[in-house]
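The complex is shown incomplete by one protein chain, all other protein chains being positioned as in the whole.
Per-chain numbering from 1; labels A and B assigned in written order.
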Amino acid sequence: MVPDIYRIASRTEEFPGTCTLGITPHSGGRAGNFSAGQFNMLYAFGAGEVAISMSGSAQDGTYIHTIRSQGLATQALHRLREGEFLGVRGPFGSGWPMEQVAGRHLLIVAGGLGMAPLRPVIYSLLEGKTQPSSAQLFYGARRPQEMLYTGELQRWQQALKVVTTVDHAETEWPGQIGVITKPLGAATLDAENTVVFLCGPEVMMRFCIQVLLGKGVSADAIYLSMERNMKCAIGHCGHCQWGPNFICKDGPVFRYGDIRAWFDIRAL
Amino acid sequence: MQYSVLLATDLDRLIQALRAEGYQVMGPTLRDQAIIYDEIHSVAELPKGWGDEQEKAHYRLKQREDGAYFGYAAGPHSWKKFLQRPRRPVWRAQKSEDSLQIVAAVETVPAMAFLGVRSCELHAIATQDRVFTGDQYRNDSYSERRAKLFIVAVNCTTAAATCFCTSMHTGPQVTLPCDLEMTEVIDDAEHFFLLRSGSAGGERILQQLPLHAAAQRHHVLAQSAVSNAVRQMEQGPRNFDSSDLQALLYRNYDSVSWDQVADRCLSCANCTMACPTCFCSTVEDTTDLSGDHAERWERWDSCFTGDFSYISGGAVRADTRSRYRQWMTHKLATWYDQFGSSGCVGCGRCIAWCPVGIDITEEVQSIREAEKR
């Protein structure tokens, strides 16, 4: 599969080392058609490809990707500027089960960069395409300076209750200080009628799942997005093989009740 | 089914018929003191009269007394190297001031004929078919090679000590589709191949050969030859019941057995390279010195390497224990979930080519015993 060529239409530095790119088709490809939770393979010329989740709205004709500069490929993507080109294959993978949301209470739990694949869910709420009976976002990050999309948080309050918490901050920070499990544990929930979308570092997800199960949320009502080394994105290269699944095509979004036995096996 | 007899002295006619049909004939040949697979131009290149002796971390050529062409067991090579190339270009990219172009690498895919595919190897090819062509996405390079492929399968009449296809129900008798199926028979008086076609292409080749009618005697001799291989395996050291492997491994992700094997395993990846079903690959992206041309190459990879499971923050499978467990449980258990069959065909290559003599059948036994304690 050869990537389509996209052009960088916008670039925002979220915080040092992490940027958000808006990309539009240059030759081949057609942007905008994806499900929240899916990902693209982004190719930086000569440096490599990396799986990056969709972070924009599914209807505005642009792919939005938030990228943290870490490995060779993400460093190269982070160096790109408006007007420059990159290769795109996708979209791939399973999305968040939006059909589960209508009429139920939606709890979105995001940690760090895990906010990126959940933003399309919030856009879907704002656009009125998905209508839960109520919705809450718990968003944890390391420091206020390392929070994504802070300029939008206020607007999101139209669609859902937003609770932000950071592990470390000065007291000027208006959100909570402390780990995400605390406000999550203090939340009042109609556990039987709640569906949870969870994304963040694996350790953070493990602790959040403990809290949620403790509050009576069923394992089958918790959906999470898994991260593994994805190279080909089409189930051929074997890198993201995980128990009976390929994360790239069977995931990245899984129902916790389906994968809990695998989730608990270390170094799988 | 219509069987015929081809005398061993006419075997070259088969090779030449395939070549005349435009096939590049790939078959067994001697190299570096092993029987490997490479392009064959005539019968002279086949390992006539050679067999092998195999055990854990052991492979030695052995001269046979009967002059058999196919009297050897699975060697270090498998056919996958012709279908899933060890290294292949995927695309080429070119950058200019105001553009980026990416073009798929164009491959001239030869029509190949595999001569001497064993039943376990047919199963291995079928297993890789499910990986690369069985789903929404296809590996085009593989698919094209596969589509043009002509298979001459050979029933096994000799098993190495490392063979356990009878335990995995993949041989030694050919049961999967192929273009031609042959059994090599060497009796006191005669040396012949009992053969049949399994496709229109196979039939066309048969029509070009100096065949003789197969008599009852030929069938009896051929059947007895294959039974010999069955008997060798059933009486051999690696005969076991594989029916519960998936459940066994599912129950034993925490077996102490993994620690023990990790103490011996070098994480060298030999087993994955020798395995005819291991399909993992990685890609390499490079640029030339001008910085304007880039290429992407795909090459075989192994779940035993350090960066195979790398995600932000480090490798998920940082130690040998988790890597060996990944390989073996995928091969024998989770493969069923993903592809509806075992990933192991019982060819024994991983046993012979493991430099420290780790034996997958022994490891199964070790897990079983650890569970009882």
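Definition applied: contacts are C-beta pairs under 8 Å (C-beta built on N, C-alpha and C of every residue); 3 or more make two chains touch, one makes a residue touch a chain.
Keep this in mind: contacts and distances are computed from a predicted model.
The subunit not displayed here is recorded in UniProt as "Cyclic nucleotide-binding domain-containing protein", chosen from "Cyclic nucleotide-binding domain-containing protein", "SDR family NAD(P)-dependent oxidoreductase", "Acetolactate synthase" or "Branched-chain amino acid ABC transporter permease". Across A:L21, A:A36, A:M54 or A:A169, the single residue that touches the chain missing here is A:A169. Per the touch definition above, the residue from A:L72, A:A102, A:V203 or A:A261 contacting the chain not shown is A:V203. The chain not shown here is touched by just one of A:A9, A:L126 or A:V179, and that residue is A:V179.
By the touch definition given at the top, chain A reaches the unshown chain through residues 68, 70, 111-113, 140-142, 146, 167-171, 176-179, 181-183, 185-186, 200-201, 203-204, 207.
In the analysis below, only the chains that are shown with their structure count from here on.
The distance from the centre of chain A to the centre of chain B, with each centre set as the mean of the Cα atoms, comes to 40 Å. On chain A, the positions that touch chain B within their shared complex are 1-3, 5, 26-27, 43, 45-49, 68, 70-71, 85-87, 201, 227-229, 231-232, 234-239, 241, 243-246, 249, 265-268. The residues of chain B lying in touch with chain A in their complex are 90-91, 93, 95, 99-104, 131-132, 135-137, 139, 253, 279-283, 285-287, 291, 294, 301, 303, 308-313, 316-319, 321-322, 326, 330, 334, 337-338.
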